[in-house]
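Accompanying notes for the structure given below.
The complex appears here minus one protein chain, its other protein chains still in place.
Going in written order, the chains are labelled A and B, and every chain counts its residues from 1.
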Amino acid sequence: MKHARLWVGFISLSLLFSAACTSKPKEELPNTLRLAQRGKVKGLDPIYADDTYAGEEVSRAYEGLLQFHYLKRPYVLIPALAEAMPEVSKDRLTFTFKIKKGVLFHDDASFKDTGGKGRELTAEDFVYSFKRLADPKLISTGWWLLDGKIAGLNEWRQDAQKKGVADYAAPVSGLKASDRYTLEIKLLSRAPSFLYSLAMPFTSVVAREAVESYGKDFLNHAVGTGPFRLMEFSSNSRLIWAKNPTYRQETYPSEGEQGDKEAGLLADAGQPLPRADRIEVQVYVEDQPMWLTFLSGKLDLSAIPKDNFQQAITPGKELSRDLSEQGVRLVKSPMLDVTHYTFNMSDPVVGKNKYLRQAMSLVYDSGPLIELFYNGRALAAQGPIPPGLSGHDPKFRNPYRQFNIGKAKELMVKAGYPGGQGLPPLTYITTAGSTERQMTEYAVRVFDTIGVKLQIEAFSWPEFQQAVRNRKGQIWSFAWNADYPDAENFLQLFYSKNASPGPNDSNYSNPEYDRLYEKSLGLPDGAERTAVYRQMVNLLVEDCPWIFGVHRIAFGLVQPWVKNYKRSDFHGASKYYRVEREK
Amino acid sequence: MFAYVVRKLLNTIPTLLGVWIVIFVLFNVIGGDPTYIMLGKHATPELIADVRAEYGYDQPMLKQFFRYLGETVTFNWGDSRATRQPIATMIHDGLGPSLTLTVPAFLVTTVFSVLMGLLVAYFRGRWIDRIVVIGCVIGMSVPMLAFILFGQYFLAYKMGLFPIHGFDPAWPERFHHILLPALIWVVVSLGYNVRFYRTALVEEVGQDYIRTARAKGLGELPVFLKHVLKNGMVPILTNIVIEIPMLVLGSFLLESFFGIPGIGGITIAAINNSDFPVIRAMTTLVAMLFIAGNLATDILYTLVDPRVRLK
Partner (left out) sequence: MTANVGRSLWADAWLRLWRDRLAMASLCVIVLYSVVALLALAGWIAPWKEVVGGSYQPPSGDSLATFFGTDLFGRSVFYKTIHGTRIAMSVGLVSSLISVPIGVVLGAVAGYFGKWVDDVVVWLYTTLSSIPNIMLLIAIAFVLGKGIFSIYIALGVTAWVSLARVIRGEFIKHKEREYVVAAEGLGAGHFSRIVKHILPNVFHFVIIHLSIQFMAAIKAEVILSFLGLGVQGQPSWGVMIDDAKLELARGVWWQLAGATFGMFFVVLAFNVLGDALRDALDPKVK
């Protein structure tokens, strides 16, 4: 009988446990966006916004001088905090910005002079914010944007390094607030991409009072001029944003690209921004809970996780019936990126043997790759420049990226390793995630067909980067996402002066390429520059420092109640979204 | 008594020192320096040198060791390399959610498994014992991941019994969100615990004094309740005390699948980012808690049973 009593205890305990279950859901505001981040948001200081999670969150609270037009494609720069696009001097080195008047920072306790009311933005704030990016003590991950670009800024930085502390009062000749609303930036040399960097989260404007009063804890606060104010921040769980009541007079755009009107994207034209009242961001480290939350209607936008693809999309790449009956919309758009295998060009084996690289490029079949790992949502890359950027040639076919095992075997003979004989296993370095492990297995199988063996070394992400920067390993897989919509951002990856630890991770070095690259910097967008780009791409195709992989296509799902959604490769689009639920 | 406590306290000093040395050797001497995580995709040699200097990786080992000791004693471990957040704050913020999950789950698990352990120890060797042992092994071999994925899909999404994901810091809503993860924790750890308690109790059954008691003519049930239970409590309590410091670590998997912002999630992120300072701080903290827990048990035992002191 003893055990009968035990069972009674067991059952009553479990009842007790489930009783706590019944608690009521909170009431929701009708115009609340519920968004997902697929990784931890490490902090909200703009100078560290180097990953997409931090970048997106930072852009809700902070703004820079410029931004990208929400609807127009290809991407067009338009003013944000600047009154208009800058006045450019004859030598194209000096940019004069007029700052919008009457723009207020978020109300925050750190504004002691105004009793917690946000004060007006001035040109000095930009000078301060740019100097922060250069402050050696802060170790910003965005310094490369301005490194060697603005007159006097590198000297200011060196001075701070010497003294051990940065002097924000010291002037920088190329960075001047000539009056309350005028900012003058002087460049050292022509840089066509410079204006783009003013639209990136790194160069957003911060308030000195907030930086100084929060000190180290500044990255857990957000005091900017942006459309949303931070209500709650938990870096690995959730963020809550509310509409900024003192937001400047900005309105929804009234023109877009073709088809936007039909898609209903212009219905809100001229309406004040932000369109949503509140944003709740939930961090999802794993895909399954995010996907299930979306399916249960508690998440407004979602990417389709790779392994849920069959469930959501038909073989014809259209939305499955279940979802389309719920009114869910599918948004397909190519991403500005390129995945690739990098050969270490400073390695004596792979770096000095063009035929070996070409042979490997020829057998790296992108067909099965795209099916197995991207569910068909990717384009085989022929060169470094993704579609959507001027300089991309849709008709171009890379002769070494058309799968041809016979030709590859011939090249292996030319390389001096017939059938792979005499070739030591190549050191293949990779990160240790589950998908990466599967992709590595794919590479092992593919290269094995021409007798190239791989020796796998797996690392965590930072260790992997360290290995790449130190030129360890002979081949590795990587992807590059555009920092700004200009082919130059991709072509600089092969410029010899950017070699490791810079972004040129292959350590490719070709004087002819360098000459063409330098020439292209001075050219405006147009036929002449496109011709130079083509020559550069041809050099890369022949030398084969990379095996070009794919350009990915983003498949996003949108709940029926979300209005004004258009995918953007850049941050800061959430101020345009609106939620309209049926009552 | 007082002298005994003082002696015990002094005894922990070499252990503490040992723990510090082992951790320091692992992370600082062999582990190397994790500079790159801070610098992202545009690192330069100049920046790398800056970071080394800033965090003292260019200093002699002994100096680094004392720096580490200082940090440990003051619980001020500096900043995470990956997020730049102060590690002490991260741990402080993560403790609440982790304990919200692990403490109730641990209590339920312990009560259940002690009861089950008693039951099967009493019926040892009979069919119910065999069934429970096999059940335990099934529980031990099915990976927690399977429970999580199925629980999340069927119980939370399909049947709507629990929230799918998320954590609400407010009371008592936070318990609403941990129900499913806690349930999974209980199911997964039941196997190991029941088996452990069964073994501990069955071992008591074989002791001489039990045989003496039986020889004196006491019935099986009274012997069991009076002697086995009383003496079996010592290994049971020891196991419980050993597990308590581990509760602080939370659960890697449960936290990342259910979006609970606890220590487990922080640790796993630190592992993925080679965020050595965070892993080091976490290891140090749990080891110190463990030592404190052992000390507490020792002292508690002597309070309960003064004879232990003589051993």
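FYI, contacts are C-beta pairs under 8 Å (C-beta built on N, C-alpha and C of every residue); 3 or more make two chains touch, one makes a residue touch a chain.
From a predicted model like this one, the values you see are computed outputs, not experimental measurements.
Within the set B:69, B:133, B:187 or B:213, the residue that contacts the chain not displayed is B:133.
Considering B:101, B:178, B:202 or B:254, the position touching the chain not shown turns out to be B:202 (whole complex). Within the complete assembly, residues 14-15, 18-19, 21-23, 26-27, 30-31, 133-134, 137-138, 140-143, 145-146, 149, 195, 199, 202-203, 205-208, 245-246, 249, 252-253, 268, 271-272, 274, 279, 282-283, 286-287, 290-291, 294 of chain B touch the chain that is not shown. Residues of chain A in contact with the chain left out of this view: 286-288, 291, 305-311, 372, 432-435, 437-438, 440-442, 444-445, 456-460.
Rule of thumb we're sticking to: only the chains that are shown with their structure count from here on.
Separation between the centroids of chain A and chain B, computed from CA atoms only, is 38 Å. By the touch criterion given at the top, residues 2-3, 6, 9-10, 13, 17-18, 20-21, 23, 40, 42-43, 45, 48, 50-51, 136-137, 139, 141, 143-144, 147, 161, 216, 219-220, 234-238, 282-286, 288-290, 292-293, 295-296, 298, 460-463, 465-466, 469, 501-503 of chain A touch chain B in their complex. For chain B in complex with chain A, the touching residues are 34-45, 47-48, 50-51, 54, 79, 81-86, 93, 97, 108, 111-112, 115-116, 118-119, 122-123, 149, 152-153, 156-157, 160-162, 164-167, 169, 172-173, 175-176, 179, 182-183, 221, 256-261, 265-266, 269, 271-274.
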